[in-house]
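Moving on, here comes chain A:
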Amino acid sequence: MLLVNLLLALVWATLTGNMSVKNLGLGFLLGYVVLFISRNALGTRLYSIRVYRAVAFLFFFMWELLVANLRVALDVISPGTRLRPALLAIPLDATTNAEITTLANLITLTPGTMTLDVSTDKRVLYIHDMHVRDPDGARRHIKLLERKLLEVLR
Partner candidate 1 sequence: MERLLVLPILIPFLTAVTSLLAWRWRWLQRVLGLIGAVALLLASMGLLESVRLYGIQVVQMGSWPAPFGITFVADLFGAMMVLVAGIIGLAVTVYSLVSMDAQRESFGYYPLLNLLLMGVCGAFLTGDIFNLYVWFEVMLIASFVLLVLGGERAQMEGGIKYVTLNLLSSALFLAAVGILYGLTGSLNMADLARRLPGLPSQGLVTASAMLFFVAFGIKSAVFPLFFWLPASYHTPPVAVSAIFSGLLTKVGVYAMIRVFTLMFVQDVGYTHSLILVISGITMLVGVLGAVAQNEFRRILSFHIISQIGYMTMGLGLFTPLALAGSIFYIVHHIIVKTNLFLVSGVARRVCGTYELKHLGGLYRSEPALAVLFLIPAFSLAGVPPLSGFFAKLILLKAGLETKQYAIVAVALVVGLLTLFSMAKIWNEAFWKAQPHGEPGADKELVHEPENLSPLNKGLYFAPILWLAAITVAIGLRAELFFDLASQAGQQLANPDIYIRAVLGGR
Partner candidate 2 sequence: MLVVAVLSGFALAIAAPWLVRLTRGVTGWILALLPFTLALYFSSVVPQIAAGETIGVSYPWVPSLGVNLSLLLDGLSLLFVLLITGIGSVVLVFSGGYLRGHPQLGSFYAYILMFMASMLGLVLADDVLTMFVFWELTSISSYLLIGFKHQEQASRTAALQALLVTSMGGLSLLAGALLLTQVGGAGRISELVHRAAAVHADPLYLPILLLIVGGAFTKSAQFPFQFWLPSAMQAPTPVSAYLHSATMVKAGVYLLARLSPVLGGTDTWFYLLGTVGAITMLMGAYLSLRHTDLKLILAYSTVSVLGLLTMLLGLGTDEAIRAAVTYLLAHALYKGALFLAAGTVDHEAGTRDVSMLRGLRRAMPLTAAAAGIAALSMAGLPPFAGFLGKELLYEAALHTEFRTIWTGAAVLASVFLVAAALIAGVRPFFGRVMEAKQKVHEGPVSLWIGPLLLAILGATVGLLGGVAGQNLLSPAASAIGNRPLQVEGALFHGFTFTLGLSALTLVAGVALFAKGRAVTWLGHLTSSLEQFGPQRGYFKLIDGLNSLARRQTLIFQSGYLRFYVLATMAATLGLVAYPLFASVGVRWPVSFAGLRLYELGLAVLILVAAFGAVQARSMLASVTALGAVGFSVALVFVLFGAPDVAMTQFSVETLIVILFVLVVHRLPHYSVSSSRAVKIRDAVLCTSLGALMTILVLAAAAVPLDPVVSRYYASNSVPGGHGHNIVNVILVDFRALDTLGEITVLAVAAVGVYALLRLRLSAKEEPE
Partner candidate 3 sequence: MESTLAFVIGGLYAAGLYLMMRRSIIKLIIGLVLLGHAANLLIFTLGQLTRGAPPLVPPGTTAPTGDFANPLPQALILTAIVIGFGVQAFALVLVQRAVQSVGTDDLDQMKSTDR
Partner candidate 4 sequence: MKSLILSTAARLLMPLMLLFSIFVFTRGHNAPGGGFIGGLVAASAVSLYVVAYNVAAARRLLIMQPHTAIAVGLLIAAGSGILALLRGKPLMTGLWLNPNAAGGSAGIGTPLLFDIGVFLVVFGVTVLIVFTLAED
């Protein structure tokens, strides 16, 4: 709780562009209020996220994003030829809501794949993949991403 509050204070300070102690204090106070307001919204699990690792992962991911985007560019320019779209079910190792959500977001941001939904029992992730020649290969690719992510998160 304290951690999140401090984090919010930091966000506040960066937003306002004023890193003075006074402003940080105000940010802490406001963060406390915000957290109080959203006390029901924040489940306990969120606190366990190690935010800095997540951020680091995000930057790594952006690079991959940039590179692989070129492939999509080709698809866009000539959509008819290379597309093999498919809707796939991916069994999940991720268990918490935060993990699943993060994974889902990353899949969407990864070129060629896009999360469609999570089964109600949280055991399967459904995705849309534009270039499926081999469904199991595609599934393996996603599982790789999941493993990497879980390494960061756990």
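Basis for inclusion: all candidates are chains of the complex that A comes from, given by their letters.
The rule is short, and it goes like this: a contact is a pair of C-beta atoms (placed from the backbone, for glycine too) under 8 Å apart; a residue touches a chain by one contact, two chains touch by 3 or more; residues count from 1.
Everything quoted here is computed from the prediction, not taken from an experiment.
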Candidate from this complex that touches chain A, chosen among 1, 2, 3 or 4: 4
For the chain A and candidate 4 complex, residues of the former touching the latter: 8, 11-12, 15-16, 30-31, 34-35, 37-43, 46, 97-98, 100-101, 104-105, 115, 117-118, 120, 122
